[in-house]
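With one protein chain withheld, the remaining protein chains of the complex are depicted in position.
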Amino acid sequence: MPLIRRAVWRRDGEANVVDKARARAEEALDGLLFDGMSIMAGGFGICGVPEHLIAVIRDSGVRNLTVISNNCGVDGAALGLLLETGQVAKAISSYVGENKLFAEQYLTGKIEIEFNPQGTLAERIRAGGAGIPAFYTRTGVGTPLAKGKEERTFNGERFIMETGLVSDLSLVKAWKGDHEGNLVYRKTARNFNPMMATAGKATVAELEHLVETGTLGPDNIHTPGIFVDRVVESHAYPKRIEKLYTRPRPETAGAA
Amino acid sequence: MPLIRRAVWRRDGEANVVDKARARAEEALDGLLFDGMSIMAGGFGICGVPEHLIAVIRDSGVRNLTVISNNCGVDGAALGLLLETGQVAKAISSYVGENKLFAEQYLTGKIEIEFNPQGTLAERIRAGGAGIPAFYTRTGVGTPLAKGKEERTFNGERFIMETGLVSDLSLVKAWKGDHEGNLVYRKTARNFNPMMATAGKATVAELEHLVETGTLGPDNIHTPGIFVDRVVESHAYPKRIEKLYTRPRPETAGAA
Amino acid sequence: MAWTREDMAMRAAKELKDGFYVNLGIGIPTMVANYIPEGVNLILQSENGMLGTGPFPYEGEADPDVINAGKQTVTELPETSYCSSADSFGMIRGGHINMAILGAMQVAANGDLANWMVPGKMVKGPGGAMDLVAGVRRVVVVMEHCEKTGASKLVTECSLPLTGANVVDMVITELGVFDLARGTHAPALLELAPGVTVEEITAKTQFAFTVALT
Partner (left out) sequence: MAWTREDMAMRAAKELKDGFYVNLGIGIPTMVANYIPEGVNLILQSENGMLGTGPFPYEGEADPDVINAGKQTVTELPETSYCSSADSFGMIRGGHINMAILGAMQVAANGDLANWMVPGKMVKGPGGAMDLVAGVRRVVVVMEHCEKTGASKLVTECSLPLTGANVVDMVITELGVFDLARGTHAPALLELAPGVTVEEITAKTQFAFTVALT
């Protein structure tokens, strides 16, 4: 990937901006896809998923993928798209409850699943991005997911060792991003995206809004640009809701 | 400590606010200090240091302290205050270069120092707060700081094991905080404060500004209130600078 | 005569204490939020990265970016903050959450809990449940006493794959309340639902227990 960045010191703050932004999702993934690769994709259910980038992967036809994602989306959306086309060989996930196709492919042996506890998965990805090859956790001790993992006692308590995870490519979904790749997520759409951004050999971010560099607020940036190679603004965001729950508005609209 | 929080679900967003705020630094530390305790204090040099809380500790006369802090401040400021009074028995730090008294007490055996690489110290504190008893890092491999630490190979590379750190009390310095204990740090005054907030059995935050709950912006909170037991607004903040470097303003005030 | 689902939620709510940070699982545990006692002020955590989870939105006001761990649309409160999944599970694993209330398929006398898979049948994955039972300071299970087949879910030893070993502090079913104390002592029956007898609950409970009705 060409890495194009800014001059920052000599020019008294007046930097010559060069740009990580790409005009189309296809461009943002150009040259980054290959058979047998590992791909991390942010999202929790269908919230905070880089859906346009995933569609590009589907259309590319790249195969034999290992996908690392908390869920594999739902039938027909998010990573569910890549299940339909049979592009996924293995998934590292914590939960596949809302995806019949996933469960079916698993039970029939068409796809391998490595189940991780959700917090362990999140921490493994953070560790991978932060150069930590392994860490210990109490999560999963005494369960089938501890099988084959080293167990060790610290201060009289049992822990198991988990390893860091990295990917060939991380796809993240941000609310706003600038031309340097600084990212801000929105509400619970943050979820796995920040850690995945740090753990990709290449990281591409799909943005709802591409903004001018310098407008995000330096104290408010969730993912610094150093972790992001390319960004692309994706239009058409009629966001879907997986489980709409509401309550009736009170008759008397009082203090609420 | 009394933990007083808000009702959040039943009342349609109109919560009955109860308050982690204390009027004075002495109140904020009331009942939390004892001889032989461990104290984490945020800050890098004299930037982002909970100085008023440290002054309360000095005045309390509590002794035989283990302090965990990147630096031990400078002579006469920050944790330097506790060195002058001989209250510190041991320090876990990465750097004591700007503190003559510290170096002197160390060389004469009056104080024990456990040196940690700065990044290892930061990660040990994060691990402590996140329930991770130990992790592996390549930092320090082959150096004297690896002595006595387990070495292990992952993917052909050498790593050493480091353990998580917690404290009896963590003191952090924030720019803004609300009555629930949500905190926001300002610029490089953030440094070690966020991790230390998570690693204290009790955590007290010194604020430049106490603000109304609900005004910090839920996407911008650096330390969620769950980690903070008490907050106190400290007035009188003529911040000091350790090393003032400037450059002359250009004659022609052009594009800059 | 046994407790309804609402009664069970109400009973679980009595376990909540002022100042708690609490994680509620899906199903009956979610309903516990409707019965928080007066004077108990607490904050709900959703492990997908929301601290300070509010009620369901009014009709027409749902925000697709504001969901709880059950993927239900919820709302923000003044004290709400969002964080990454890594930071959220740092709260959980690090012992910062006071209580988790969750469902189960089986609970054993020694505090073992199974709720994430039925081999060969149901594969959903553990989600955040393994982290919650391992990291939260007090774990309360709310569940039906028996399976549809009639088999007791309060078992001598879990036959299903474990979610956590020695993790359950208390079990609340439609028939009563047991103190499991994470297996540090034998199960103790603390309460009976109205009209339920010790004989009836004994017949429907696989594990042995002491009776310590209060």
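Just so it is clear, A, B and C label the chains in written order, and each chain counts residues from 1 on its own.
The criterion applied here is as follows: a residue touches a chain if its C-beta (ideal position, glycine included) is under 8 Å from a C-beta of that chain, and two chains touch if they have at least 3 such contacts.
Note that the structure is a prediction, hence the values are computed from the model and not measured.
A.B. asks: Counting the whole assembly, list the visible chains that the omitted chain makes contact with.
C.D. replies: Per the touch rule above, the missing chain touches A, B.
A.B. asks: With the missing chain put back, one of B:S38, B:S93, B:S167 or B:S234 would touch it. Which one?
C.D. replies: Candidates B:S38, B:S93, B:S167 or B:S234; residue touching the omitted chain: B:S93.
A.B. asks: Sort through B:E123, B:E180, B:D219 or B:E233 and give me the one touching the missing partner chain.
C.D. replies: B:E123
A.B. asks: Which parts of chain A face the unshown chain closely enough to count as touching?
C.D. replies: Within chain A, the residues touching the omitted chain are 2-10, 12-13, 15-18, 126, 128-132, 178, 180, 182, 198, 213-214, 216, 218-219, 221, 224-227.
A.B. asks: What residues on chain B make contact with the chain left out of this view?
C.D. replies: So the residues of chain B touching the unseen chain are 44-45, 47-48, 70, 93-98, 103, 106-107, 113, 115-123, 125-126, 137-145, 185-195, 222, 239-249.
The working rule: only the chains that are shown with their structure count from here on.
A.B. asks: Using only alpha carbons, which chain's centroid is the nearest to the whole structure's centroid?
C.D. replies: A
A.B. asks: Which two chains meet at the most C-beta pairs?
C.D. replies: The chain pair sharing the largest number of C-beta contacts is A-C.
A.B. asks: If you average the Cα atoms per chain, which one ends up farthest from chain B?
C.D. replies: C
A.B. asks: Among all residues of chain B, which ones touch two or more of the remaining chains?
C.D. replies: 12-13, 130-132, 218-219, in rising order.
A.B. asks: Please output the residue numbers of chain C that touch at least 2 other chains, ranges allowed.
C.D. replies: 55, 76, 82-83, 89-90, 92-93, 135
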